[in-house]
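Written below as structure tokens is the structure these notes are about.
Not every chain is included here, but those present sit where they belong.
We call the chains A, B and C, going by the order they appear; numbering starts again at 1 in every chain.
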Amino acid sequence: MEREALRALLDQVRRGEVEPDDALARLAALPYVETPNARVDTHRALRIGLPEVVLGTGKTAAQIAEIAGALRAAGQTVLATRVAPDVAEAVAARLPEADYDAAGRLLWLGPAEVPIVGKGTIAVVTAGTADLPVAHEAIGVARRFGNKVEVVVDVGVAGLHRLLAALPVLREARVVIAVAGMEGALPSVVGGLVDRPVIAVPTSVGYGVSQGGFVALLGMLASCAANVSVVNIDNGFGAAYVATLANRL
Amino acid sequence: MEREALRALLDQVRRGEVEPDDALARLAALPYVETPNARVDTHRALRIGLPEVVLGTGKTAAQIAEIAGALRAAGQTVLATRVAPDVAEAVAARLPEADYDAAGRLLWLGPAEVPIVGKGTIAVVTAGTADLPVAHEAIGVARRFGNKVEVVVDVGVAGLHRLLAALPVLREARVVIAVAGMEGALPSVVGGLVDRPVIAVPTSVGYGVSQGGFVALLGMLASCAANVSVVNIDNGFGAAYVATLANRL
Amino acid sequence: MEREALRALLDQVRRGEVEPDDALARLAALPYVETPNARVDTHRALRIGLPEVVLGTGKTAAQIAEIAGALRAAGQTVLATRVAPDVAEAVAARLPEADYDAAGRLLWLGPAEVPIVGKGTIAVVTAGTADLPVAHEAIGVARRFGNKVEVVVDVGVAGLHRLLAALPVLREARVVIAVAGMEGALPSVVGGLVDRPVIAVPTSVGYGVSQGGFVALLGMLASCAANVSVVNIDNGFGAAYVATLANRL
């Protein structure tokens, strides 16, 4: 990997500036930050200027603080997702600079302001009020990743005129993130109304058959709109990540 | 059951016109037609004036002919569903009056014309061309059951203006049957546009996750439109049956 | 949509009474009530005289109060479903007129008495005692929607004579709502005994394979009775909504 770095290294070996054994060690030492319980891949973030992201699910507050602290010590900006309020509090007790976005359950350790680097707007649209927590994850991440974000809430397909009233916002976006639970039909309808990539996020909102989000997920995958691609249930972060990359194209 | 008939029977017993043992036999003898391989319940049909319906799935041509013949001999009109063309041919070889509707895979033994007894129109709307076979089952059954039927084809939700152009037809219907495969979002959108009961029919049309119709089925059950109820996958017959009863209310 | 309103608007534009840009804005402004976290579609309710319905699942007490308050301010009657007791209490602390039906988990903001507008009776029948919470949702909604409701409890199919004793009530109903968990066989048997539409509601009651309600749901969809259509698991509200529309036909 890292073709240019590798070529430079090999040139150094050739000129005798680097011992082969040292070169070997360096090859196996692309940047990551190692802590007692993790090896955080800092390779990509360095290259494309995104903050490091730590998935909070399944990690204790101590582990999150350990990882975030090591990254901060290495000069990295850190964004932790899926951080419950009590965990956030415990992390902040150790790392006072931590800034918690309760709506999106995001913990941020970095500059208060992030410059806009995305080329256009990302629209985040939700089918219902109950989809807001997932939408807030997407919104918070997209903003921390340097995008301008527009939000349209509660425009489910059973009341089409609510959605049609929001069309101007959707049509001016460069990428659309559509968040929906229950039957997950929103991305199909939105996909038919805009000419941009639509990233569909199923949510675990609902009851009966829609509990857990599988119906929304499968409905989005089976969408009759061809400009729709899908991420994991409740994965607002992933949608924002993909949208960020598309918004930089 | 049959409160009045039972009371009459008991009166006859009381007056000594009927022996108790005979009464007992009669009680266990509400009308049905028995053949070597079936007992066809002719009770309801007699009462509400619908033809007898024979489900063709899993029956041989010989069995269908046996049952239909016995019913015809008993003076009943017969409608057989899910009859493959070769089975239809084999039945017709034995019962020449049989009239086959290839599009709906329906076999009919009865009068060529059925009078309209439904109070209004049943609209049958499909999301795609590939949903037509199921729609034709619903259309054929609804017509044989004495309903006026309007049909709107290929108005999937990814091209909303096609559906909006058909709104007048939908809004003038007394009951709507919405037939869709893939993500099954059509009933949700139709449900939001009309004030009538919408009977949703998922179809097994699709590939990948939507193969077999479960995604459409579950999406319809999870629908955010409250006026939608659902029948089994590919069950055009059932939708037409429910719609017929509603259209007679 | 709204053909007549649109025609009137266009006439006004033609006569120069309305500017085209204003017309455009109006077209995108069919009635809904917007709050910080929701856009409630008030379009249908206005037209057919039903109260607004807010699904409580996944909403905080603050959000429900925000939405209900805005609707009340706009002169709407409000019915909220799936409201837990503590949430109901918190909403009532903000909106004292709120009336809570604990059995059906329904919150009502509107006139104490609702006139009967349904043409006949809706019968609600349950297979077991444990199905009562879902039945109470259906009963409460149907009554708030202006229907006369009859209730038959605990007539599961393994003790048929209990059901047969209730036949007179079922046969006099215009629409039947059948609520059952476990194997969900009640609608099939009821469907065979009445000539009216039967709306089947599977419940999440049961253990082992029937936990969560999927067995009851699938059994109802596979029902051998043709007059049965199905709504989502535990969806007493949806059943009452469909029954209300059918009872007004």
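Convention: a residue touches a chain if its C-beta (ideal position, glycine included) is under 8 Å from a C-beta of that chain, and two chains touch if they have at least 3 such contacts.
Only a predicted model underlies this, so the values are computations on that prediction, with no experimental measurement involved.
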Count all the copies in this homomeric complex, not only the 3 that are shown.
8
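By our rule, only the chains that are shown with their structure count from here on.
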At the place where copies subunit A and subunit C touch, is the share of residue numbers found on both sides over half (same) or under half (different)?
different
Chain with Cα centroid nearest the overall Cα mean is chain C
Can you compute the centre-to-centre distance for subunit A and subunit B, using the mean CA position of each chain? Integer Å is fine.
49
For the pair subunit B and subunit C, the C-alpha centroid-to-centroid distance in angstrom is 26
With chain centres defined as C-alpha means, what is the inter-centre distance between subunit A and subunit C in Å?
37
In subunit C, residues with contacts to at least two other chains:
1, 41, 44, 217, 232-233
In the complex, the residues of subunit A that touch subunit B are 127-128, 156-160, 182-185, 188-189, 191-193, 206, 208-210, 214-216, 218-226
Going by the contact rule set out above, which residues of subunit C touch subunit A in the complex?
1, 28-30, 32, 37-41, 43-44, 55, 57-59, 63, 67, 82, 202, 204, 213-214, 217, 232-235
Can you list the subunit A residues touching subunit C in their complex?
128-130, 132, 153-155, 158-162, 164-165, 167, 181, 205-210
